[in-house]
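Below is one structure, written out as structure tokens; comments come after it.
With one protein chain withheld, the remaining protein chains of the complex are depicted in position.
We just call them A and B in the order they show up, numbering each chain from 1.
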Amino acid sequence: MRPSDDTLAGYNFAYLDEQTKRMIRRAILKAVAIPGYQVPFAGREMPLPYGWGTGGIQVTASIIGPDDTLKVIDQGADDTTNAVSIRRFFATVADVATTEKTTEATVIQTRHRIPEKPLTEDQILVYQVPIPEPLRWMEARETETRKMHALEDYGVMHVKLYEDIAHLGRIATSYDYPVKVNGRYVMAPSPIPKFDNPKMDRMPALQLFGAGREKRIYAVPPYTRVDSLDFEDHPFEVQTWDHACALCGSTESYLDEVVIDDQGGRMYVCSDTDFCGDRQAAQAQEAAE
Amino acid sequence: MYVAVKGGERAIDNAHRLLDHERRGDAAVPELSLAQIKEQMTLAVDRVMTEGSLYDRDLAALAIKQARGDLMEAIFLLRAYRTTLPRLAVSEPIDTARMTVRRRISATYKDLPGGQVLGPTFDYTHRLLDFRLAAETDAPPPEPERAEARQDETVPRVTDLLNHEGLIEHERPADAAPVGDITREPLSFPAGRDVRLQTLARGDEGWLLGLAYSTQRGYGRTHPFAGEIRMGEVAVEIVPEELGFAIDIGEVTVTECQMINQFKGSKAAPPQFTRGYGLTFGHGERKAMAMALVDRSLRAEDLGEDLVAPAQDQEFVLSHCDNVEASGFVQHLKLPHYVDFQGELVTVRTLRKDHDKRQEAADAAE
């Protein structure tokens, strides 16, 4: 069922009505003012299911204008089904230019990755967030976790890391690895691999986080300190691979594992398809010269 | 009109006639055919077959028609019919690796042997009412491109791929103990995984969905990944005693979900992912996924995890997951309870009199 263009006649620019966008922008401003703090907002129903990026979509819809160029990635790639679906949604309801090039985009909506190429002050990164509460896994109740944030009562986060080391010899959290923002709020970076955590630290681009089902928005303003929680003698570290990307040869990017047969055969390729494509193009160019 | 229940025989007959009438609706509109329900309400049929635990599309369509589209009522009808059927044979376990796959996706690998096959899915549709459907033209939708059907090809399961590396727990091999049968023996606690899975398979989709969701929100988290969801046709085989070998008696459509969950390990035991399993008749991936999450949660005790959340409590989950039971008991409150209520009325009136007397005495004393 592909919506035809005429089914969208009568909807406002970027789907949401202007009142709603203003409400969301106010939440965003508050979030920027208190880095890492989860601002409740009156999330709307979207024509995509909860858990599929409704928070990110609402944030994007509220900040995007006709002059923007939008890039949407899921798992680092522009061609994954959900990224295609969301990009198509905005191309239809906002009639904005879309791109797969990280450098050309002014707004990048992402699920589970930060692009490999460093972002600039002229860009905004919008994260889709499933569970905004980093304390959720130690304390399920909202009434408690809000108090813990207010009182900066975060000892329990290190208890979890301590347990990993005691039982497994190392910190075992590999994605959605909790961070402390601007030395104050502990924040869920959304399920990006911890490989991407260092990119958040002092990033020139504004980072906005939208959780639609949980109705929370939070932000990391440009050039803000973002520290991954760790111990002095078990410092935070990122994933590494024994392989290079099979397509572009990169040894510095996050790699996806692709199963090629049922005998244990594997190959590794960049998860960031734009980054990988650019490198391949450059290599082809070099070879041609 | 409400009539006192004694002598209400005529009232009941009339109510039933009225029900028939309501079901039919406006006689000027053509009657719904079972074929239409079977072909155009396929997911309703699938749900009724799954929770009715009987694979028969015609009967499920009939039940839906008779129940005026109330799926729980239809499930009840099918279940009540099923219980009258003789048991002729017990099939061999179906082999989902040999499924003729119509949909197969993995959230854990970008690509894998057999590929990602989207198949017919709502997943990437935008939820906008499509008013073209209101036009009811007879023109069929444009023909989709179809991949060539892969015949007799085994599509390896993602969990099997992980198993090669020892990265996921082994599914315990069938031991000597016979597999339980919840249609023949009452549920007793603690229930083994066989009985739990059977109960969940016919359990209410909404109930399981809510419980599964609660685990994702921290009430008994299991760190799930949708390792694989596949839907398609599998052969059903039986071994007749007189033959001694398996023969194919037909095929059924099933949806299978294999969740890959939180790994366990210690300094002594190497870490391994754990599993949750879900299976439905027809195309029922929401239910299959919810079932897999709840299955994993119910294994908490076996895996030495703390029991802290509702979804981990097998008595709570299993005792309340059957919507035929639940619907019946909730709605039984409509039955006359005059006698009990009369008893309560008398008691409350007596107590109020006592209270008034005490109050009067107290007022008089002041």
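As a convention for this text, a contact is a pair of C-beta atoms (placed from the backbone, for glycine too) under 8 Å apart; a residue touches a chain by one contact, two chains touch by 3 or more.
By our rule, contacts and distances are computed from a predicted model.
Enquirer: According to its UniProt entry, is the unseen chain "Succinate dehydrogenase", "Putative phosphonate transport system ATP-binding protein", "Energy-coupling factor transporter ATPase" or "Transcriptional regulator"?
Expert: Per the UniProt record, that chain is "Putative phosphonate transport system ATP-binding protein".
Enquirer: Sort through A:45, A:67, A:232 or A:286 and give me the one touching the missing partner chain.
Expert: Residue touching the absent chain, from the options given: A:232.
Enquirer: Using the definition of touch stated at the top, determine which of B:306, B:340 or B:366 touches the missing chain.
Expert: Selected residue, touching the omitted chain: B:306.
Enquirer: Which is it among A:101, A:146, A:167 or A:225 that touches the chain not included here?
Expert: Spelled out, the listed residue whose C-beta touches the missing chain is A:167.
Enquirer: In the full complex, which residues of chain A touch the absent chain?
Expert: 150-156, 158-159, 162-163, 165-167, 230-234
Enquirer: Against the chain that's been left off, what residues of chain B make contact? List them.
Expert: Residues of chain B in touch with the missing chain: 306, 308.
Heads up, the rule we're going with is that only the chains that are shown with their structure count from here on.
Enquirer: How many angstrom lie between the centres of chain A and chain B, each centre taken as the mean Cα position?
Expert: Chain centroid spacing, chain A to chain B, equals 34 Å.
Enquirer: Given the complex with chain B, which residues does chain A contribute to the contact?
Expert: Touching chain B from chain A are residues 1-4, 7-8, 47-49, 75, 77, 81-82, 84-85, 89, 131, 133, 136-137, 139-140, 167-169, 172, 256-264, 269, 271.
Enquirer: Which positions of chain B touch chain A when the two form their complex?
Expert: 109-113, 118, 122-132, 156, 160-161, 164-165, 216-219, 221, 263, 265-267, 271, 309
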